[in-house]
Every structure is written in structure tokens, then in C-alpha cells.
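Comments concern the structure below.
Every protein chain except one is present and positioned as in the full complex.
By written order: A, B and C. Residues from 1 in each chain.
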Amino acid sequence: MQLGMIGLGRMGANIVRRIARDGHTAVGLDRHVENIEMLRSELGDNFDGTTELTEFVGKLETPRVVWVMIPAGATGAMVDQLAGLLEPGDIIIDGGNSRYHEDITRAKDLRPKGIHYIDIGTSGGVFGLERGFCLMIGGESEQVKYLDPLLKSIAPGVEAAERTPGRQGEPSTSEQGYLHCGPAGAGHFVKMVHNGIEYGAMAAYAEGLNILHKANIGAEHNGEFSAEETPLDHPEHYMYDIDIPEVTEVWRRGSVVASWLLDLTASALYADPTLETFSGRVSDSGEGRWTLDAAVDTGVPAPVLAAALFQRFSSRGEALYADKALSAMRKAFGGHNELPGR
Amino acid sequence: MQLGMIGLGRMGANIVRRIARDGHTAVGLDRHVENIEMLRSELGDNFDGTTELTEFVGKLETPRVVWVMIPAGATGAMVDQLAGLLEPGDIIIDGGNSRYHEDITRAKDLRPKGIHYIDIGTSGGVFGLERGFCLMIGGESEQVKYLDPLLKSIAPGVEAAERTPGRQGEPSTSEQGYLHCGPAGAGHFVKMVHNGIEYGAMAAYAEGLNILHKANIGAEHNGEFSAEETPLDHPEHYMYDIDIPEVTEVWRRGSVVASWLLDLTASALYADPTLETFSGRVSDSGEGRWTLDAAVDTGVPAPVLAAALFQRFSSRGEALYADKALSAMRKAFGGHNELPGR
Amino acid sequence: MQLGMIGLGRMGANIVRRIARDGHTAVGLDRHVENIEMLRSELGDNFDGTTELTEFVGKLETPRVVWVMIPAGATGAMVDQLAGLLEPGDIIIDGGNSRYHEDITRAKDLRPKGIHYIDIGTSGGVFGLERGFCLMIGGESEQVKYLDPLLKSIAPGVEAAERTPGRQGEPSTSEQGYLHCGPAGAGHFVKMVHNGIEYGAMAAYAEGLNILHKANIGAEHNGEFSAEETPLDHPEHYMYDIDIPEVTEVWRRGSVVASWLLDLTASALYADPTLETFSGRVSDSGEGRWTLDAAVDTGVPAPVLAAALFQRFSSRGEALYADKALSAMRKAFGGHNELPGR
Partner (left out) sequence: MQLGMIGLGRMGANIVRRIARDGHTAVGLDRHVENIEMLRSELGDNFDGTTELTEFVGKLETPRVVWVMIPAGATGAMVDQLAGLLEPGDIIIDGGNSRYHEDITRAKDLRPKGIHYIDIGTSGGVFGLERGFCLMIGGESEQVKYLDPLLKSIAPGVEAAERTPGRQGEPSTSEQGYLHCGPAGAGHFVKMVHNGIEYGAMAAYAEGLNILHKANIGAEHNGEFSAEETPLDHPEHYMYDIDIPEVTEVWRRGSVVASWLLDLTASALYADPTLETFSGRVSDSGEGRWTLDAAVDTGVPAPVLAAALFQRFSSRGEALYADKALSAMRKAFGGHNELPGR
């Protein structure tokens, strides 16, 4: 089967590589010729590419399958351009990180033209080539079924994890790592929630490690506290000099918190035991925010996901004004001075 | 009635001033002679003082009433010293910020000696002289009753607020601003919870003002976002250049969030409209922490009080290690670089 | 000056009453004749009313000032109808709880017709008649100035609170309880944040009172704990039978947490000391949600406001599915059974 891929960055290129392994072919579009050349040299006849959109469309067999894998901000314009070049029966896949609201709109806008729109939330990051990509898919059933051979090649496959007890026989697509979640937007919706969970789980590890990091303050502190500080009631309870990289390693086997995120954390801490190569300013992409918006809209309590998102904001100094306001109140009622330069 | 006051700092001195207004007398102990001299010059025959504990005790009429108003860390040792000098029937008051656990222990230890122990959580800060102090009292009923004339003078009095609808006749002590809350420790327990609430309410204002502070980012932002940033979907929704000092002023009258804390906030913002005199590092004293401990012990959900406390920790950089751990994970799975110097 | 008021419910009627006290006149529109009759009997010649929109518009002097005070869901349609009946120079005020996004749109849509649109966030609740309404105003400066005589009558006035130290001379409008916050939507934006703060402050009190409520569990608990329960390490620390209505009363005078919300809480607890007349299901209106949306959009950490909102969701059972999922996990890894009927 043939796939057109727009955007041959790390994700797009690795998807092309995975389908090529199973004998599918791909046509790529990228403005960087070197990205095209690299895949051509790797994949030979299984790959063709161009820097020009019309030429790209011309190289595709009908019904065309065009996977758009470019930054979310550019996806809308690309879909619009494609809409003018494609024909009824063709399929546009948005595999990026669009907000699912846009999927709903785009699918509706393309329907009169007979062009099908499929949204695929794609997880796997830099490990996708080797591990396979987890695919969360929204759109019409008929087209999702049509794409099955490609999806199967991109996804990790059932052997990537032990089968869930009770599941037998022919593995479902979910067991192979891809799932048709519902109509337009459902793929990005499920991916959005996935990322929301990711934020919360990451924060759970990070907070726990921070407690281990401070477990020695009873020994470190000289016992002198200013009037504004809270002395430790029991310094003898905090005299542990914990080897955090080793702790993350030991938790990888047999513990309840074993996870892929923990594997990565152990790996990062093995490479940089004090995390000195990191600044502590943590970015957030849209999905974490949108998940919170969805929780608010639907009336779902999401205190953990919210705390995780807000901690990222705080890491970038975004609480500063609020903190100053607190100091101003403290000074006003208690005469506490928390001036610059402290 | 006579009161012995140990510690003539701002709080202790102002309590002495308030009782002297009503014709009570006081004996003060302080290591700074100038604190004693100041009160002597203000209050004349109603005040006597010394820098020496035994002399202090000697100046008191029995049953002695000794109010200890010194830093929490020094209170225990002072109570022990007093225990060796006082007689059965005497009363020790801890008016500072001791943890209520200690009250329970101290009251028990003093009981065999016939010395009574009263804990008083005292709120009012720098405004106590003029506004009166809100007193939350723990200890035996008989002694609390005995102290009533002093407590009434220290507290704000019923006219400090409109009476609660339905309350009639002779005002209760609660309406006058002092309350016997229960046995030993109850006063500091209620004061502790009071401070926990204070943390939460302060944070509520601070977060809200921060949202107003950012209400103009749609206009300020030049529209260029890095791959790691989330662009504003609707910059036109955030084009408000809000005058925050004026907003805090307008809320003081007729709004649901009118409060003494808001009065202070409006006052602080009038004096320093951009809060430039504050660093944003916010201290926390023990009560906020102990309130959270009590919530955990008793199984009470306290997400707001917890978030308020943790925000103060974060304001002092205590999340840094956790934030670095998040960046390490992000780099590991997504190739996101969040290096120092960004 | 004349005001047209659409909606003579509690809020609309009380606004009319306040302006009439200062000699202004009003024309009212309401579908319930009895609402009109009541105001007519109270206010005599200062009030005229009708149940019919065209007639209502006809009774107004130009430039017409029409205050719409109806449920947010109906406001849009009413503004549209008015737009067809009013003339250039007329002013529509939305005094309800519209989302500020809609103000931006409506002001823009009305501009070509020469009709001015003013949004006013109105706080004061059931006490507005007596206390005055706190008014947060968005729109064009010229029209806000034109409305000044009405706004002054509706707002509480400077005497409603002590002046902020340092403020002198002619009181600003903010000191009188009304404020022009910025262009279209700014009034509802500031009101939205006000309500977000209100949620947070309310939750702070509620959590603190809950800790007082549980302060006696050391005495109440019989000492038997199931394997799934965490026994109290120190039951002797939780043996306080706190009189919560009295505590809220004592905090009203001299304490740091004194506020109008606390006044109301003390009043409610005096009337119903065990809160037995309440179910514990807490509603939320849009403002708390929108505040959180704004925090997310602008990257402002708002953990306290979020926790307060989510606690309301939880109070209505909206966490149930999540809680079941937790039980399912606990059973899976630990064999813990948390079955229905426990």
C-alpha cells in the first residue's frame, strides 16, 4: 500500500521507515531536500519524494492517502491547500497534535468535497521507530478499515507487551497498538487525555524524587533558623543521603510504580545523576491545557492533572506576581518584610 | 486586675497597652530595658517592669497571671523556668504560636504542681492595638473565667462588627472577640486552623490578581511562539490592561470578596502599584504546615490549603529538583531540550 | 436620569430601587405583571413598566439606556432584538453574567449600527439593595462617563468602608464601588476573576471548618480500625469538641480572616449549627470555570482556584468513575476489595 507523507521530520520519517519494513511504499514531501535524500538512500525504490506539493499529489495513486505530519500551527493551511488538489475518495490524515475541535471542523468542511479526514494521535516520541507508535484514531469506519495495513505496520504489534489476562485468539487492533476511537476528533481527543495523564504521572515521580532529594536536610541544616523559617521538629527524621539514580533503578523491577516513564527517568539520572544539565524551566504543549479545558467543560474533577500543569507554569516564573501579592499581604498584616534581594 | 507579661515586643506591648486602657495593671519582663522604659513612660503607675525573671515573679500578686509572648522556639524553656518559680494556683498563658501538641504536654506536666496552663491563639498582627486582638483560648474553664476581665480588654469588643442577625441580648464572648474553645491546646488548634484558612484565602486573591496581571498578553505578545510554547488560540480575548490597584479598591465595597485581607491588599497596591518592592519569596510559619498535618491525620480533604502552602514552598525555589526531573523525562521521550541558560 | 431595565427579578428590581432613591426614574420590562405592579406601588411616578418590548423601547427617552438583567442564556437573543429597535447613540448594558467573549462579539456587531454596548459585572447578591452593588464596567469611556449618575446611585458609596490609607480628596469611582475596567468585556472579565477568587476563599473557609469538625475523632473513634484504615498515631491530639458556630463568630472581630463571607458563614451557622438543612451538593456557575480557562490560556498557575472548582464537581458525585478506577487498580495489585455495599 502507498502512503503520502507531508513532513519528513523525525516522526514522519520514522513512520515511513516502519511501513517500508513491511513492504509498503511512500511518497514524501518536505522543504528540506536532505530529508528526502536520506530516506531515498535508506529505502531505495520504496520511497519517492519531492519539495513541491502539486508534484507530490501527482505521484500518489488514487485513492490518495496523505498523512500530514507538520507542526500543529501549520496543519490547517496545509489541509486547505490539499483540499484544492485532492479528489473525492482521497484521505487526509492529520497525525500531528491538532486540537480535536479543529478535526471536527475540518472533517465537516471536507465532507462536501468527498474528501475523507482522519485524525491520528500518535505517541511514541523519539523511540517510535524501534518501539512502534501507539495510534489513536478518529474518523469514518470505512476509511479507518481501508488504512488498516498501514496502521498495523506503524503500531508496535501485540508482542510489545504481555497479553492482558483473558484476551485470547486473534489480537484486537488495540492489542496491536492502534485503535479507532470514534468519529472525527476522537483520535486527538484520546491522545489529548493521554498527554494529560502523562503530565500527572510525570509530576508524581518528580514530586516523589524531590522528597528523596530533601531527605537529608536534618543533617545539612545547621540548626539556625530565622524567625520566618519553620524549624524541623525532628531533624533526626531527615538524615538520609539517598542515591536517587539507584532508587529509580531499583523501582524498575517488581515495584508498583514501574513504567516506561520510570525507565526513562532512571536512564536520564544514570547519565546525569544530579540533573545539572537541566534548568528547571519546563515547557508545556497544548494537550495538557486542553485536557484541563475538557475537564472543566465536562465537570470532571481533575486536581492532579491541574496541579501538574500549574507546576510547569510555576517552573517558568509565572507565579511571580501572585507571590509578590502574598508578600505584600504578609507585610501589611504582620509586618513581615520579604523584600527584593532576600 | 494584674497581668504579668513576658516579652514586650510589638504584640506583648500592645496587649499591655490595651489592658491599661481599661485600668488593669501590668508587670513586664524583657531583656531590652528600652522596651520596659517605653511602656513605663506611656502607662505610668499602671506598668512596672524588669529584666530579671525572679524579680518579675516577685512583683506579681497571687494568684499570678503570667502571659508568655516570646518566639515559639523559646516558649518551652521559659515555661519550664516559670514552673520552678510559681506556686499552686498561678496561671501561665502561652499567647504565642506554639504547636498545640506542646500545650497538651505542658498542661499535663504542670498539673501535679497545681499550676494552670492556658493557651491563647492571638490574631491581629500589627493592627491589634487599634483593632483589638482576636483570642482563641484553650484550658480549664475556671481559669478562663477568672481571666475574663483581661480577655475582654484585649479583645476587639462587640462594636467591632455588626451583630450577626438573630443574636440578641448580652453579647457572648465570641461576639466580643474572644472564645474559650476547649481544653489545653484548643486555643492554638483553632488559631492553627485560622492560619490555614488565611493561607488559602490569601492564595485565592493572589491567583486571581495574577490572572488580571496577565490579561493583556494577547496585546503584549508579538505573535511569535517557539515550538515549545503554546500559542494563544484567541489573542483578542486577552487585550485588557487592567489597573489592579483600582480593582482591589472597587471590590472593597459591595462585592462578595470584601474582607480585611482585601483591605490590606488594596492598601499595599495603592502604596506600591507594581509590587516592585517585593521579591516574591514567601515565607511560611508553622501553622500552615500543622493545619495540613491535621487534615492528613483526620482524613479531611484540604486541597486548597495544601495548594496554598505548596505555592509558598515553590516561591522559594523548592520545586527546582522536581522541575529538572520533568525536563529530564521530556528530553528522554521527546527530545525536548530544556537546558540551563534558556 | 432615566434607566430602562429589562428583567425585574431581585437584582433588576433592586437596582431600580437604588436609583429611584436618588431621584432617577426607570422604565421596566418584565413578563410578570406583578413584578411591574410591585415597583409601581413602591416607587410611584419614578417608575413605569410594561410587558411588551416595543412599548418599553417607546417609553424611553433618547439616547436610550437599556440595562439587560436576565439569565445569561437569554441575554444574547434579547440584545439581538434590541438591536433592531434601538437607534444610533443608544446604549445597551449587559448587567448579567455573560462570558466576556460574548461582550467582545456583541460590541463589535453593534458598532456599525451606532449602538453602544456596556458590560457590567454586578456583585452584591441578595444584599445589594441595602449594601449597594459593586460594579465592574467594560466599554467605551464616553458612554461610561455618561452613565456616571446612575452608576453612582447603584454602587455602595465611599462610606461603605474605611478609606484606604493614603487616599485623599474627592473619592475615585473605585472608592465609591464602581470602576471602568477597560474596553468591551473588561467588566465581565474582572467580575469573572472576582468569582474565581470567591470560589477559592469559600473553599478555604470550608476546608478549615471541616478540620474543626473532625477535631474530636480521637475521642469518637472506638480504637478499632480495619486493615484498610489508617489508625490515628496520636488520638490524644484530636479530642476537641469545637463549637464551630462560635468559632466563626469569634473570627469576625480582630482576626486576619475577617470578611463578608465569614459574616455570612457565622450567620448561617447561627441559624443552622449543624448545617443539617444542606445536602452538600454544591453547584457552580460559569464564572469559576471561565476563570480557570483564562488561567490555562494565559499560563497562570491557579491551583487554589482549580481545587475549589473541582471540589464542587466532586461534591456532586462527578469523581465516582475515577474513584472506581482507583479501587480497580488497588484490587489488581494489592488484592484490596472495595466492593459496592461497603
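Just so it is clear, a residue touches a chain if its C-beta (ideal position, glycine included) is under 8 Å from a C-beta of that chain, and two chains touch if they have at least 3 such contacts.
This is a predicted model, so every value here is computed, not measured.
**Q** Can you tell me which of A:201, A:282 or A:328 touches the chain that was removed from the display?
**A** Selected residue, touching the omitted chain: A:201.
**Q** Identify the residue among A:175, A:284 or A:318 that touches the chain left out of the display.
**A** Within the whole complex, the residue contacting the unshown chain is A:175.
**Q** With respect to the chain omitted from the figure, which of C:209, C:239, C:258 or C:300 is a touching residue?
**A** Result: among the candidates, C:209 touches the missing chain.
**Q** Against the chain that's been left off, what residues of chain C make contact? List them.
**A** Touching the missing chain: residues 10, 71, 73, 99, 125-127, 202-203, 205-207, 209-210, 213-214, 225, 227-231, 233, 260-261, 264-265, 267-269, 272, 275-286, 289, 303, 307, 311-312, 314-315, 318-336, 338-342.
**Q** Going by the touch rule given at the top, which residues of chain B touch the chain that is not shown?
**A** Residues in contact with the chain left out: 256, 289, 292-293, 295-297, 299-303, 306-307, 309-311, 313-314, 316, 318-319, 322, 333.
**Q** To test your reading of the contact rule: which positions on chain A touch the chain that is missing from view?
**A** For chain A, the residues touching the absent chain are 100-101, 104, 123-125, 128, 131-136, 155-158, 160-162, 164-167, 172-179, 181-183, 185-186, 189-190, 193-201, 203-205, 207-208, 210-215, 217, 230, 232-234, 236-243, 246-247, 249-263, 266-267, 270-271, 291, 294-295, 297-308, 310-311.
Just so we're on the same page, only the chains that are shown with their structure count from here on.
**Q** Over half shared or under half: which fits the residue numbers at the contact of copies chain B and chain C, same or different?
**A** same
**Q** Which chain is the middle one, judged by CA centres?
**A** C
**Q** Where the CA atoms of chain A average out and where those of chain B average out, how many Å apart are those spots?
**A** Each chain's C-alpha centroid was found; their separation is 44 Å.
**Q** Can you give the whole-Å distance between the Cα centres of chain A and chain C?
**A** Once rounded, the distance between the two centres reads 38 Å.
**Q** Report, in whole Å, the distance between the mean C-alpha point of chain B and the mean C-alpha point of chain C.
**A** 28
**Q** Which parts of chain A, given as residue numbers and ranges, touch two or more other chains?
**A** As it turns out, chain A has residues touching two or more other chains at 289, 303, 307, 311, 314, 318-319, 322, 333.
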